[in-house]
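The complex appears here minus one protein chain, its other protein chains still in place.
Every chain is named by a letter (A, B, C and D) in the order it is written, and numbering of its residues begins at 1.
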Amino acid sequence: MVPTSYYLVLSAVLFGLGVVAFVFKRNIITIFMSIELMLNAVNLAFVAFSRALGQLQGQVFVFFVIVVAAAEAAVGLAIIIVIARNRGTLDVERVDSLKH
Amino acid sequence: MQQTFILTVLTFLPVAGTLALLLLRSDDHLWIRRLALITAVAEFAISLLLLRGFEAGATGYQFEEFRAWIPQPPIHYHLGVDGLSLFLVLLTTLLTPLSILASWKSIDQRAKGFFISLLVLETGVIGVFVSLDLFLFFLFWEVMLIPMYFLIGIWGHERRIYAALKFVLYTMFGSILMLVAILWLYRITATAGYPTFDVAQIQMMLSNGTLTMPLRTEMLLFGAFFLAFAIKVPLFPLHTWLPDAHTEAPTAGSVMLAGVLLKMGTYGMLRFCLPLFPEASRRFAPEIAVLAIIGIIYGALVAMVQVDLKRLVAYSSVSHLGFVVLGIFAFHAISIQGAVYQMLSHGISTGALFLGVGMLYDRRHTHLIKEFGGLATPMPVIAALYLFACFASAGLPMLNGFVGEFLILAGTFQKHAAWASWAALGVIFSAVYLLWSYQRVFFGSITQDKNGALPDADWRERGILFLMAAVILWMGIGSTFITRRTEAATQTIMQLMQRPRAYDAGGSNNMDHPAMPVNGANAAASGGVANLVNSK
Amino acid sequence: MNEFAAQHSILIVVLPKVVVLLFVLLTALAYLTWFERKVVAHIQSRWGPYRVGPHGLLQPLADGLKFLFKEDVTPAGADKFTYFLAPFLSLSLAITSIAVIPFGPKDFTVFGQSTPLAITNLNIGLLILFAITSMGVYGVALAGWSSNSKYSLLGGLRSSAQMISYELTLTMSVVGVILMAGTFNLSDIVQAQQGFYLGFLPRWNLIGAPFPQVIGFFLFFTAAVAETNRAPFDLVEAEQELVGGFHTEYASFKFAMFFMAEYSSMITVSCLATILFFGGWLSPFPQTGIWTWTHYIPSAVFAIAGVALIIHGVRYLTILGRVVLPVLGLVLCALAVLFAMPGVPDFVQGPFWFLLKIAIFIFVYVWLRGTLPRFRYDRLMTFGWKVLLPLSILNVVITSLAIVLAQK
Amino acid sequence: MLPPLQDLYRIAPEIVLGAFGMLVMFLAPIIPKSRHGVLSAISLVGAALALAATRFTALYPGAAYSGLFRADAFSLFVHLIVIGVAFLAILGSTNYLKREDLDAGEFCALILFATAGMGVMAGAQELLTGFIGLEMSSIASYILASYRREAPKSNEAAMKYFLLGSFATAFFLYGIALVYGATGTTHLDLMGQAGAQTSATLLKMGLGLIFVGLAFKVAAAPFQLWTPDVYEGAPAPVTAMLSTGPKAAAFALALRILANVDAAGPLWFWALWAVAVMSMFAGNLGAIVQTNLKRMLAYSSIAHAGYILVALAAAAATDHPEAGIAAALFYLVSYALVKLGAFLIVAHLGGVGERNVEIEDFTGLARRQPAMAACLSLFLLSLLGLPVLAGFLGKFYVFNAALESNLIWLAILLALNSVIGAYYYLRVMVAMYMREPSKPIATEPVPWTLAVVLWITAAGTIYAGLFPTRIIGFAAKAAVNMR
Partner (left out) sequence: MTPQIAVFLVLAAMAVAGAVNLILQRHPIHSALSLIVVMVALAGLYLLQGAEFIAAVQIIVYGGAIMVLFVFVIMLLNAGEEERTNLSRMARYVGVPLGVVFLLEVAYWIGRATSHMAQSSPQAVSTRELSTLLFREYVFPFELTSFLILIAILGALVLARREDSD
């Protein structure tokens, strides 16, 4: 039997690492991946809570989150492809035509 | 009271005129001017009807209109005039057609926009003077900004954009705090169970004790209202927008600005600050008076050293309006009467001065004193009438300026002799700078060849100047016509300042008094006013 | 600790199962190459492997040795870690997926222990299977990318695009079956197909009520062929265009791993097709009345094969063949005898039919390769997205409608 | 097992929007590009029908789909805003699409889908449903932001919007997870009741994270960094939509949570306070130094988010949040009208490829196109908060709500910010009216579609400024029965 809090701590750590990655990484794709990492952490929390509460709702939510993540991935990667095609770089700090 | 629509007509007739103007082709300058003039004159005529129907000596508001507008929060379309606002309305309706006439030739670019702005401005100003609902008042107060902004910004002189922005931002800064204060006041009425924005109602509730507010609140509210008005007046440290705005504005703009817009500030003090927050007014009076006196002297001194004629006139306004503020915050029935009178007379005389300066500008396209000299020779009519205006402004007896300043000084002297003596310096200075500048511009020999052949006033200009001169003279002689009608309003204000107050009984607040430098005068003021009112 | 002990006892059974299955699987993989080469050769009127051992039977062994001893070249500029990871991933995933395949009835009893005839019998076996196969793309993609070669990269891209595209159809085509069975458990899916129409037509999903999954099967099989990168969808290794596709730069045993992965997934897919559409281990014949003789079909088949092998073997070219082949034949005959012993046929039924069906599928695979020309890449994608996918969705819609109507 | 008919009535606008979105999407490849006006027309019909369909939600108020969705006056109000925005955005962008040679079909379809998402957010009574609505609108917005895909700025805007938007989404989701863990439900009404057994820390953390996520979406400081870039880079009609609809929807969701979850009020109050102040200053101070009109308007929209947040803070500060909610709703209407109009004018005047969107390019506009200049001035003045225009009353109600909750300092800070705001709005007017054009710019005639939109928005701005009774009355009604 694993205490629920173990899962939640793990989820928090993963979410935090996702945030760290989002902040520190420079490649657009990797930044996007860090968002996926965060979503995964959320899913873990959902499942753990669902388990602890003896409900199934949490798992349904995970299902929705995954679908949303898939939709986001499709659009996000399409945007990234367009960016790469137009700018020839995937470094966020070089994609800066909007800075003044 | 019978239901009339005269105030509504008066307020919105100029807007109707602008709508008609919009239909004209924008290059049809002649008809644009004519239509604007017709509107303004019609407006003036209607305002004379107002004068005719006004019942002198009656307290309370006349020609009241009251209609529900927005139910939540309860905002009403409530208009009305009393002696205080009546003449300010008249002043506005008088100066507007004159401004239009003064701009007849000088505005040849985008004339349509110019006259539209002027007329909208008139609506805003009249609206401010006749609204009896705080919300409505604020609405007109803000609306009038934009046409003025355009007037300065589009048709002004070199630094017009800077001046226009400065003008608007200054005013807006004050007014937005006033909005907060208005809403706060509304909340106070709402917590008392009578939510309203109606000035008359709030005044009544305050005076009969239905509504009370803590002193701290009252002081804060007073501060917010007063700041807005003080910027508009402008009171001494807040005056810096004024020289720029006046100097850069076209003649009509300057006339309206100096003649009418500045009065909105003093009007607001009389209408709102004193009746709504009497205790706070009393407490701040010494400081305000000091600022007013500084303004009087400072304005005069700075005017003296100006090289720009228009700027000189502008600084003279700072000085003159200082008198008005002083008169108001002396809390003496006579000084307040004087303040009201000075508001009107300043509007006329400074208006005349600006019109004269404008005529010079039309001929030479400069305001610099050194560019002129000996102008009396080529243009005797303008010189004569300008001198007349100078005398009026300097407060020569028999002319309008004298009445106002005399009443203010007389009233103030009874309460605070020191204030009055300092302020009297301003009278002397004003004679100095006005006459000195006049001498440099009109007397002597013609220093510059260009000036020799300048044409004198044409019929239009003569009409304007003679009219102004006539009014100046009339106000100087027949001042009782006006004071009779303003008296009731001043009385009301004085009465409203006497209200039953819970905290007056407590000694704790009075503990502060010793710390104030002029506390003796202040204490005397409270008692004095009471005595005065009782004695009448 | 009680739980652990309980699990422990299961491990005793599971571990041998894993070992046996691995052994069988790896051997089968090896001999699949032989089988394929033989069949294709015969289709093309050639002999195929003939030299190494009788009928080239030792060819796989030789190939294996060759792979093992070849120099292992790593291309310059390759991303080492990924380069090594890719084949390993491919093979291990392909083999793992076999784990959930049931080869026989759920309650198969050995040594007194009742155990499913599968490594594990999961409630969501089918999903897990898809989960594992869906990860297979990485092997291909990473291999293509890490080799640092344009051919590989293009091959990798192509194949992963192809796999992603057809995976959709693959999954969708199965939904009809799942709807009809109402479970993801592979054993239960097979169980649901028990019974016969008119006394002899098996209730396999292929022809089952309420809506026969003929379209489903067709889609499934097409997608599966594409998914395993087999002809006619083997664009990845279109030699004329891309040399060897994603494994151009691989040599030696890493190359062999890819090969094994491919054949392993062929087996998996065949298993799946069998389970989902052809009744899995169920016999195609009823077990009652006039059909009881079908119990002995396994035995008979083995007997016939054994006898044929002996007859053929004694006349074989080489001496080794004359020894080995009859011995093999004898073994088959012995098995046939064993299967005919009382009680045994019941055990054998499941695995026999299951393996037979798989063998047929694998033959079809090879047959397709031998006969059909390769698709053009864009046609392949168009076909997948514009024909197969809509069809599969249609199939799902119709099936679910049919089920709802049948319930009412 | 179809849902009851009444449930369908309650989501009628979404159904109409979705159906027309799909219709347009399928027609897009069939109809030749030269006749894409037809698609816009169909989408307009769709939006109009959706507006009409809100009538159904008004007729059948109540919870739908086991309490996940709720049709009430509040959702109706927000629906009217977002669908109205969609209608005007589609109408106003027809000519832009033609000029920039963009496909109208997908554009309109995406706007309709996004609007459906916003509608879901407006009615969501459960966090996850709200989240999916949010995603529908966000994802469609990401695509719309990069709709000029040949333009690097557009892509970049989309990228930033996407990355930061998804980042915010993750926070929002994590918040939902924690709230779910704390209360055992994601239904807003049940969450209110679950108070007793909740884990306070977890609930606080969850609500905090939800707040962060929503703050991102409404472009509130310190989560506003994406706004200028995105608004500048996205095609102007899209910016017009982005800065209005989704913002309204996100605020709607925040208001729902605020009104239903008792714990949210006290917890969020200081956060709202601080975020409101930061947004106002960040927006206004940022806008002052801008030379690009689109960017300036973007900063101004940060500031306006701050103003609306003041209303939210006012709602959070008391037990009677009605005044604050009504003020926020009214503000949203006034803001949407104005921002929509302003950005559409920029879209038109920007010329091909949106090259002329610097404030410098607007010099002398009053001479070239007096009507446009007047219209833009009207909008700017409304943003500034000048009386007679809707913006003033919006601010007025916000002030009123703030003072009702005794947030005097907040009101004063708002007042200060209005003055700062005045500076840069007036600067644009200076350029338009008081300066001579620095370079000749060809003026295109105003297409009738845009003219209609501008007439509607301008008239609406004045109408709401003069006669707010009906709107504020409706908003007050919406605020009352949100539970």
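We take it that a residue touches a chain if its C-beta (ideal position, glycine included) is under 8 Å from a C-beta of that chain, and two chains touch if they have at least 3 such contacts.
It should be emphasised that the depicted structure is a prediction, and the values quoted were computed from it without experimental measurement.
S.K.: If you put the missing chain back into the full complex, which of the shown chains would it touch?
M.R.: Output: missing chain touches A, C, D.
S.K.: Out of D:Tyr65, D:Tyr423 or D:Tyr463, point to the residue that touches the absent chain in the complete complex.
M.R.: If we include the chain that is not displayed, D:Tyr65 is the one touching it.
S.K.: For the chain not shown, which residue from D:Thr201, D:Thr291 or D:Asn481 touches it across the whole complex?
M.R.: D:Thr201
S.K.: Could you please point out the subunit C residues that touch the chain left off the display?
M.R.: The missing chain touches subunit C at positions 3-4, 7, 79, 81-82, 85, 122-124, 127-128, 130-135, 137-138, 141-142, 144-145, 153, 156-157, 160-161, 164, 167, 171, 182, 184.
S.K.: Spell out the interface residues on subunit D facing the chain that's missing from view.
M.R.: Listed in rising order, the touching residues are 3, 11, 18, 22, 25, 33, 64-66, 68-69, 103, 106, 109-110, 113-114, 116-117, 120, 128-129, 132-133, 135-136, 139-140, 142-143, 146-147, 149-150, 178, 181-182, 199, 201-202, 205.
S.K.: In the complete complex, which positions of subunit A touch the hidden chain?
M.R.: 1-14, 16-18, 20-21, 24-27, 29-30, 32-34, 36-37, 40, 43-44, 47-48, 50-54, 56-57, 59-60, 62-64, 66-75, 77-82, 84, 90-91
Assume only the chains that are shown with their structure count from here on.
S.K.: Consider the two chain pairs A-D and B-D; indicate the one with the greater count of contacting C-beta pairs.
M.R.: Counting C-beta pairs in contact, A-D comes out ahead.
S.K.: Considering only the defined contacts, which subunit B positions touch subunit D in the complex?
M.R.: Subunit B reaches subunit D through residues 26, 69-73, 113, 135, 138-140, 142-143, 145-146, 149-150, 153-154, 160-161, 164-165, 168-169, 172-173, 176-177, 179-180, 183-184, 186-187, 190.
S.K.: Once bound in the complex, which stretches of subunit D touch subunit B?
M.R.: 366, 370, 381, 385-388, 392, 396, 399-400, 403-404, 408, 411-412, 415-416, 418-419, 422-423, 426-427, 429-430, 433-435, 467-469, 472-473, 476
S.K.: Can you tell me which positions in subunit D touch subunit A when the two form their complex?
M.R.: Going through subunit D, the ones touching subunit A are 128, 131-132, 135, 139, 142-143, 146, 149-150, 152-153, 155-160, 162-163, 166-167, 169-170, 173-174, 176-178, 180-181, 184-186, 228-229, 232-233, 291-292, 295.
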